[in-house]
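Here the complex is missing one protein chain, while the rest keep their positions.
Lettered A and B in written order, each chain numbered from 1.
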Amino acid sequence: MGRYVVGRTADLPPGSHRVVRAGRVGVGVFNVNGKYYALNNYCPHAGGPLCLGDVTGTTEDAGAYNVLWVRQGEIVSCPWHAWEFDIATGRTITEPTKAVRTYPVWVEDGQVILETDGDPGSAARRQQPGGG
Amino acid sequence: MPKNRQPEDKTGRPENRRGDLGGVPMARSLHVDRGQTDVRVKIVDADVHPAPRSFAELRERVPEPWRSRDWPDQVFDAVETPTYVAPGKAQRRDAYPPGGGPPCSDLAFAEQQLFGDAGVDYAVLLPLTVRPVPNPEHEAAVCAATNSWLAETWLSAYNRHGRYRGALRVCSAQPDLAVREIERWAGHPHFVEVMLVPYTRAPFGQPQYHPILAAAAKHGLPIVVHVNRAAGMGLLTPVGFASYFIEHHALYSLLYATHLTSLIFEGAFEKFPTLKVVFAEGGFSWIAPLLWRLDNLWAHLRSEAPLVKRRPSEYVRDHVRFTSQPIEEPSDAGHLQRVFEWVDAARLLMFSTDYPHWDFDDPLRVARQFPDGMRERVLRDNALELYGLPPTRRADGSA
Partner (left out) sequence: MAGGGARTVDCAVHPSIRQKDELREYMQEPWRSRPFPGPERYFYPAPMGEYAPEARADGGLPGSDPELAGRRLFTEMGVDCAVLIPLTRGLLADADLATAICAATNDWMAATWLGKANSHGRFYGSIRVNPGDPEQARREIERWAGHPAFVQVAVPMQAHRPYGQRVYFPLWEAAARHGLPVAVHADGGAGVDFWPSAAGYYSTFMEYRTLYPTNFAYHLASLIAEGVFDRLEELTFVFADGAHHMLTPLVWRMDKDWRPTRRETPWTKQLPSTYLRTHVRFCADRFEMPDDPKVLDGWLEITGAHEMLLFASNYPYWDSFDPREAFTSAAPGVRERILSENARALYKFKPGATTPGGQAGKPGPS
């Protein structure tokens, strides 16, 4: 069991994220609209460093070639092949769903605490090479 | 209660988002040889794209009058303003060097990612710095500058370890200029092939290209066909212009199929028996059904092409190779293995990463897709044979 102090909440304001050197490949800790989330830094598609990607919104089809920009700040795109993940759930916004491993993260006494259950790298190795 | 731990890092600070990790260590290398003089080569990467650190580095080598004429900054402009937008502006987002410059312009950083993280032994470098332009002399001038730049940097000053090879850029629209450029560099120890951009007004089997094929064959240099960012009529399909990148990217394959069919049916492989051709970045699964069509139609229609003496699939077996990236990802991985058998991947396929591009194929992951016996041929042997590379190399301190 690993508990990490990621930093003070003031260091991780809404819209920010950082990669913590926990485990073999790191864990990304994100602040989305005031809530913290933690994702393994290993994309389930092909193993890219997911948490080094950009955090943005995305597009949504509104019918008849109308497009909306939605979910600003809620989506992280893998820097390798640009797969889009919902930060809050760690799941792709496309189907069939692929999910990145998520970890508990919370605030205690003004500090952001991350908990990993052992080596996230081993979890990464257990994931299948992606497809579909 | 376990003591709270600070994240482990050298500086004592939590990691920042980009660049601090400098390429997340993934424990990628397929081999770890330390303290040996010679290393057995395991992976040849047949498609890597180096870039100059700045456009000035290229431009200073461009002959006049082209150097003095205004044209957009090709290196960065080409990355920033393509007609069809690839994700991440076509670059892997984590491949930008921390010290600045475009991806694959900083030697140390590129080698950390390519040799270190990806475990590549040899890399064949295809510079994409020459945007096809309407004036062939202009294009040929930038080709010449690119070749000089590559020769002086990645193929010599950066190449003490001897792990880089390069592709010569030539302008196919005016074949005598292309031949001149090939002759200029023939015999160079590290140029291993001649690159042609496929957005042409006629397919490569036609007679106007034969001087280029002849020169390449004479010097034992394969032709490599690889797309390079184009605009305008080069992008026209038989039914008009596509709207989106996903269409455009998928259909590289048909462009390549057109050139391959032309080379076969125009008898190029009979006329130039030592000619070899590589199709890069266009996929390979389509080869199986194309060969079925070619063989069947040739059997019925061979009187139309008396130069063609053998079945088309035999020419492909002996003269043509394909790079693997971007490798297909059917939802059932078993399908891909069957396709490998049908396309004779053990003979025809050469592994590539396409580093530093966004749809980079990681060797570890790709290796898993191939069965034993086929894996080594694809990751290494087919490229060693085609390019005449030594099967071992000196251990050099990088991975």
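Rule of thumb we're sticking to: a residue touches a chain if its C-beta (ideal position, glycine included) is under 8 Å from a C-beta of that chain, and two chains touch if they have at least 3 such contacts.
These numbers were taken from a predicted model, which means no experiment stands behind them.
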| item | value |
| --- | --- |
| Touch with the omitted chain, as defined above, among B:V48, B:C104, B:L255 or B:L275 | B:L255 |
| For chain A, the residues touching the chain missing from this view | 45, 58-61, 64-65, 67, 81-84, 92-96, 132 |
| Positions on chain B where the hidden chain makes contact | 85, 87, 198-206, 236-247, 249-251, 253-255, 257-259, 261-262, 265-266, 283, 285-286, 288-290, 292-298, 300-301, 303-305, 326, 328-332, 335, 338-339, 342, 358-359 |
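Methods note: only the chains that are shown with their structure count from here on.
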| item | value |
| --- | --- |
| Contacting residues of chain A [partner chain B, same complex] | 1-7, 11, 17-22, 24-26, 41, 46-49, 51-54, 77, 79-82, 96, 113, 129-132 |
| Chain B - residues contacting chain A, complex | 2, 4-9, 14-18, 20-21, 24-27, 87-88, 92-94, 329-333, 358-362, 364-365, 368-369 |
